[in-house]
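For this depiction, one protein chain was excluded, whereas all remaining protein chains were kept in their positions.
All chains are identified by letter, namely A and B, in their written order; residue positions are counted from 1 within each chain.
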Amino acid sequence: MGRTLRKRLAAVGLWLLTFVLMVIMCVPGLWVVLTAFRPNAEVLAKPPVWIPENPSLNNFAKIFGFGADQVAIPVPAYFANSLIIALTSTVIALLIGMSGGYAFARYRFRFKNGLFLGLMLSRTVPGIALSLPIFIIWSRLGLIDAKLGLIIVYVALNVPFTIWLIDGFFRQIPKEMSEAAQVDGCTRWQAFWKIEFPLAKSGIASAGIFAFLTSWNEYALASNLTRSTDSKTLPVGLMDFTAQFTIDWAGMSAMAVIIIVPALILTFLVQKHLIAGLTFSGVKG
Amino acid sequence: MTDRRPPFWQREKYTPYLLLLPAVLTILFVVLLPLIFSLYTSFTGYRLIRPESLWQWVGLRNYERIFGDRDFWVAFGRTVIFLTIALNLEFLLGLGIALLINKITWGQRTLRTIMMFPMMFSPILVGYQFKFVFNDNIGILNNALQALGLSDGAIPWLVDKYLANFAIIFAEVWMSTSVFAILLLAGLFAMPRDPLEAAKVDGCNAWQVFRHITLPFLMPFVFIAMTIRSLDVARAYDIVDVMTGGGPAGRTELLWTLIARVGYDNARMGQANAMAYVSIVLSIAFTYYFFTKLMAARRYMGGAD
Partner (left out) sequence: MTASHIARLLAATALTGLTAVSALAEEVDYGTFDGYTLRVKLIGGAQYEPLYTRIAEWEEMTGATVDVLSRKNHFELDREIKQDIAAGTLDWCVGSNHTSFAPQYGAIYIDLNGVVGEGTLAAFQARALENATVDGRLVQLPRHSDISNLYYIKSLYEDADNQSRFKEEYGYDLSPPETWDQVKDQAMFFADAPRFYGTQFVGKDEAITGRFYELLVANGGQLFDDDWNPVFNSDAGVEAVNFFRDLYEAEAVPAGALNYLWDDTGLGFASGTVALNLDWAGWASFFNDPENSKVAGDIGLVRAPKGSAGVRTGWSGSHSFSITETCDNTEAAASFVTFLTNHDSQMIEASAGLLPTRSTVWDDAKAQFAEDGNDFLVQVFDTYAQSMAEDAFTPPLITPWIEVSNEIWPRLQAAILGEMTPQEALDEAADAARLVMEDAGYL
């Protein structure tokens, strides 16, 4: 009895410790969230005002053009662009990544290591070396200031990375499982969807989160390839708060909250599927 | 059934190539094609504002200029140091967090989401955020230190030679530690239980289990994470550009800030692309290193090769 109690106390203690550590880690980010609800005078206050004394939604109202004489920032358009671009590119990158990852994990073929390395090295190219040539090619193809243009770029950004991740997860699944299924009369294709895919779900889910967040938050290339509300994404929209002489940090923070919240919600939802990874290790045992 | 051979795309031999085709095509189109263009421009005196200069072949002059350019090599060295410190810190912190969270059975989902909070931040936002945090006069960090009586001076976080580099590494580590943590956590989840149980039965202590079972199992994940991060770390450009712009007096200049200034502000795209090629060599070195490590770890694990 005393032992279980001690065990339980230790568990609670561990939880609290972890929680506190996580919160400390989040402080710089939480500061941004708090700033979103402050009036400007409080943002610059010295000595600092820790917890907003007059919390208000004014910064959000200003963004949407209520009350203030400021022209509204087209947040709904940016938001829609971001969502469409990030989701589409994530789904495509996952499909391509699954097929590629499966090839690397399950087959032996010539140039295997070379191809793998080549794919990885494609990510070593700094965006700055790519931005101008991509711009020139895209402008010939009419892909500047178009969602499709950005989607293609983000798929390419995410593919190598999705492949490695998914490859790693497929490797953890014993070959024998799908072989057994094939002996039982499944085609390789069926064996993949029935046996291997469900087991690799956790890997695919985390690859998906990464791909989504990369696309959702990418700034450098988006700022080069987008122009107007047709394609501008939320991170590029952040720069609407900067002018030659000023940065509206409170307004920018409010916009930041608008960017962060959906990403957070999606992450929380996809977490569920990450739990499938737990069952996976159980299956093996 | 006859023994007529199936069309080539159905032959087992070609399956992996077919599976890889979409990935290869995407990369060719978005990375290789532009890369060939910028390789060409690195041999020209290409200046953005004079399109006709694209045809002005200068041979190796851009590269010669770079090799004699002290500022470039200082930035190069700083980038190597920046990468090394940032990646190792991210790995250690991420591993710690992953192990902690892995121990927790109740409320783990919430903690995992909190853990991933910094990943929700766009690099450009992280830059502004830490620019304001580290501001010497009205920044929250100095204000906090002064309010707590820990400091009576305004610490010039973004100006001092060491502190400024600390500040940009801090911002980078803050943004990316979660990436390591989540990948390693996923690795821990995929970990088989029986070797652990067996080891415990054999009387191994926690450290021995970690050192001889958990860690080797995690190594492929560590190297995947390392590789991904070392490639992706060029994203730090957004952060550094906003926080310090490479200054003051070049104290936080990284290759990427230098390349962007030369290429766009000075409009000398040819020279900037030559610099970019030298920096690609650097990234390839980092990547190749982690890749060989990854292969070694996989062989150790008895992977599918």
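Here, contacts are C-beta pairs under 8 Å (C-beta built on N, C-alpha and C of every residue); 3 or more make two chains touch, one makes a residue touch a chain.
Small disclaimer: the values here were computed from a predicted structure and weren't measured.
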Residue of A:I144, A:L157 or A:I259 touching the missing chain in the full complex: A:I144
For chain A, the residues touching the chain missing from this view: 39-41, 44-46, 69-71, 132, 135-136, 139-140, 144-145, 223-224, 227-228, 239-248
Absent-chain interface as seen on chain B, which is shown: 48-51, 134-139, 142, 146, 152-159, 164, 243-245, 247-250, 261, 264-267, 269
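Assume only the chains that are shown with their structure count from here on.
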Computed distance of Cα centres, chain B from chain A, in Å: 15
Contact footprint of chain B on chain A as seen in their complex: 11, 14-15, 17-19, 21-23, 25-26, 28-29, 31-32, 44, 46-48, 95-97, 99-100, 102-109, 112-113, 115-130, 132-134, 136-137, 152-153, 155-157, 159-161, 163-165, 168-169, 171-172, 175, 202-203, 206, 209-210, 213, 216-220, 234-235, 238-239, 247, 249, 252, 256, 259-260, 263-264, 267-268, 271-272, 274-275, 277-278, 280-282, 284-285
Chain A-facing residues of chain B, complex: 13, 15-17, 19-20, 22-24, 26-27, 29-35, 37-38, 48, 97, 100-101, 103-107, 109, 111-125, 128-130, 132-133, 137-138, 140, 143-144, 146-147, 174, 177, 179, 182-183, 186, 189-194, 220-221, 224, 227-228, 231-232, 234-235, 237-238, 255-256, 259-260, 263, 269, 272-273, 276-277, 279-280, 283-284, 286-288, 291, 295, 298, 303-305
